[in-house]
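Moving on, here comes chain A:
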Amino acid sequence: MSATTNASSEVPSASAVWLKRLLGCGIGAVLIVLLFAALDWTGTDYAYLAAYTVVQFILLATAWNILGGYAGYVNFGTAAFFAIGCYTTVFCYKAFQLPLLATLPISAVLAGLVGLGTGYLTLRLRGVFFSICTLAMAVVLQTLVTNWNYVGGSRGAYILRPESVPLFGSYSRFLFAIMLAMAIGSVLLARHIERTWLGRGLAAIRDEELAAESSGVPALRLKLIATSLSGALMGLAGTPFPYFITYVDPTTAFSLNIAVNTIAMPLIGGTATWLGPVVGALLLGIIQQWVTVTISSSLNLMIVGVLLVLFVAVAPNGMVGFVQGLRRRKA
Partner candidate 1 sequence: MTTAPLLKMTGVTKRFGGFTALDTVDLELYPNERLGLIGPNGSGKSTLVNCLTGVYRLDGGSVVFNGSDISSFDIHSRTRIGIARSFQIPRPFKGLTVVQNIEVPLAFAVGMTHQREIADAAHAILKEVGLNAKADAMPRVLSQVELRKLELGRALAARPKLLVADESMAGLSDSEVDEILEVLFRLNGEGISIILIEHIMRAVNRFSQRVAVLVAGAKIADGPPKEVMAHPEVERAYLGQ
Partner candidate 2 sequence: MASSLIIEGLQAGYGAVRVLHGISIAVREGETVALLGTNGNGKSTLIKCVTGQVRPTAGKVVATIDGQQYDLVGRATEEIVDLGIALVPEGRRLFPKLTVEENLLLGAFRPKARQEIDKNLAFCYKTFPRLNERRTQLAGSMSGGEQQMLAIGRALMSAPKLLVIDEPSVGLAPILVARVIESIAELKAALGLTVLMAEQNFHQAIRIADRGYVLVHGEIALSANTPEELKQSDVVRKLYLGID
């Protein structure tokens, strides 16, 4: 597989590339430090929890977009992958007292495998069957977990989280740092996919699947890679969640609300590039945090639903696409 080569058409000199990367890293590091400083400045743990939720949605939206945006398959089952992450944590905590960091890779592998399996079953059919199947899988898994007493069954399970973590201070701060790192990682991964042959192949498949196959693109295999990667990232997003809320039950972990948010964010932000899900997640995430505090949390879903319907109907390329369109018109 040649998926690691850089695919941009112009090839600038190696030193220029490194300089640019270094500059990017520097700016990123400064921004992260500033972000932590700002959150510390509020002086409450709550700020970290709110920020955690927003960043978690960046991770979920980016994960969804790897399959939905690049390959054009709608995954309704985000909650299933998310819950795999949650319950891997619960199980590993109860069985082995495994700390969060050690649980992460296990979740990623499990969720990735479930993604692979779902894809294998349905990706040869029309896209809509994949969508329905993801929905179905969420319910099947929820039923399994509900009946699995070891992880708490329908009653749910409690997780005791440490008071603080060395180097990070409070545990909320630690959780936020982990989630931020994973979100940044996922965005970099998405950006990398976009620029390498995996992304180019997926784009070709989305445009003209038959012509792509005739050009030697192994469509099913690329789609399976995308499904597995997307699933694994969603699983990662769910892994710290039990520590975050300290109590998790199937209804919360498998909630359809997670699914609708995850779909709405990339579609509102724009599915064509890595930037779209980030913009969408920031926007919706911040609006929701604000509405939850000021009005009510049930209104949240209404806002998500209305925005989703409005955007897909009126601005199918999302905010990023809309702004690009404006710029192009000006130019």
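Quick note on selection: all candidates are chains of the complex that A comes from, given by their letters.
Note that in this section a contact is a pair of C-beta atoms (placed from the backbone, for glycine too) under 8 Å apart; a residue touches a chain by one contact, two chains touch by 3 or more; residues count from 1.
Just so it is clear, the structure is predicted and the values come from calculations on it, not from any experiment.
*Asks:* Out of 1 or 2, which chain touches chain A when the complex is considered as a whole?
*Replies:* Answer for chain A among the listed options: 1.
*Asks:* Note which residues of chain A are touching candidate 1 in the complex, please.
*Replies:* 2, 5-9, 11, 197, 200-201, 203-204, 206-208, 210-219
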